[in-house]
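What you see is the complex with one protein chain gone and the rest in place.
Here is chain A:
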Amino acid sequence: MSRTARTVSAGIAVALAFGITACGGSGGEDVAADKKQTLTVWAMGAEGEKLADVAKVYEKANPNITVKVTPVGWDVAHQKLVSAAAAGTMPDVAQMGGSYMGEFSELGVLEPVDARVFDKGDFFPAGWNQGEVDGTAYGVPWYVDTRVLYYRTDLAEKAGIAKAPANWQEMQDLATAYQKKAGTKWGLSIQPSGLDTVQNFYSFLYSAGGEIVNDKGEAVIDSPEAVKALKEYGSYFDKGLSNKSVQPGYDVVKDFGNGRVPMFFGGPWHVTLLNEGQPQIKGKWAVANVPADKASVSMAGGSSLVISKDSEHKAAATEFIKYLTDTKGQADWYERSKDLPANTAAWTSGTLADDAGLQVFKKQMDTAKSTPSLPKWTEITDKVDQAIAKVTQGKASAEDALDTAQSEIEGLVK
């Protein structure tokens, strides 16, 4: 227990110590792309492991380049990147989650994207926007993800409903029918409170036309649209359709498989998880676009590839990123990783064009919204998490909870 306090202070101190030594960071002369050199690349989680294979293919075609891929676990990725930034030891190329961009551009360790090489128009708008901070792009979108509605078709049939819910009313009707007629434990799995609850709330908020912070950088979480969305979100808990209990680290896949939870909002990776982990329900579930209010708008996530400002291999790094994000590279990456291509042209052939389930993702991605790249974004969403918790626990009305969040967030946006 007392270890924590020590870890915290040690972490701070180490950051400080590295920071001091990093002050005289090298400006970095750039090595030409065709010279012999080694590129260091950091990629997270499963991507990190699969990228090494791609790197081998790339090395064969470009014998002068050696690509050294280091896989970094998602759970430590943020801290490792911050420490690297502090120490001035960022890799030449790094994968970065959309939510990191604001922070790292604030740290001043990212090289702006070369507009002569990469064209904004080639990518999903939400994908591109993630890499953009204050109008400058720092990251090239590598893959995207968005949340869609996963639902059990076999149980829906049992409940007497044949088609996917298209709007909020239909979704709630289906949730109720699942519970009443198909005997499921819950109707819909959404998170009641805790860190990143807001990720579940986005599909409600955006579909109602609300936002947390608007394009002008103003807090707008107390808008009527946001209130409406939170009321709808809260009603699932009021009516006992969703589980009020907090379960950090809860993985919905198993409960979806055994039918306790017949609906949840999931990302593209859930397709693989369900196919591999719950084969007994193969063909008994489907994906649908997020049920609409004003429109069907989901959140966009994914990762971008960034180049470190201190890198001495910017030219070669740009070439490598270009290779990973062009049409061919993206289609190849999908085959290897099942990550959804950020480059829209990659969707026009092969499995990506033919699979109906994938087209649901494509359609969702066309309108999906990415979160603004603000340095204090984690803190801002934490306020929204707290507002959601108050409502789902029945401690406050949606209006009151969001009023509080609004005034707190106003203090966090410039």
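Heads up, the rule we're going with is that a residue touches a chain if its C-beta (ideal position, glycine included) is under 8 Å from a C-beta of that chain, and two chains touch if they have at least 3 such contacts; residues count from 1.
Everything below uses one rule, namely that contacts and distances are computed from a predicted model.
*Asks:* Mind telling me which option in "ABC transporter permease subunit", "4Fe-4S ferredoxin", "Twin-arginine translocation pathway signal" or "VWFA domain-containing protein" is what UniProt lists for the chain we can't see?
*Replies:* From the choices "ABC transporter permease subunit", "4Fe-4S ferredoxin", "Twin-arginine translocation pathway signal" or "VWFA domain-containing protein", the unshown chain carries the UniProt name "ABC transporter permease subunit".
*Asks:* Quick one: which of A:44, A:67, A:109 or A:148 touches the chain that's been left out?
*Replies:* A:109
*Asks:* One chain is left out of this view; which of A:32, A:117, A:195 or A:295 touches it in the full complex?
*Replies:* Reading the full complex, the residue touching the unseen chain is A:195.
*Asks:* Would you mind spotting which of A:86, A:365 or A:405 touches the chain that isn't drawn?
*Replies:* Residue touching the chain left out of view: A:86.
*Asks:* Using the touch rule from the top, list residues of chain A that touch the missing partner.
*Replies:* 1-2, 4-6, 8-17, 19-20, 22-23, 79, 82, 85-86, 88, 103, 106-109, 185, 192-195, 243-249, 375-376, 378-379, 382, 386, 389-390, 393, 395
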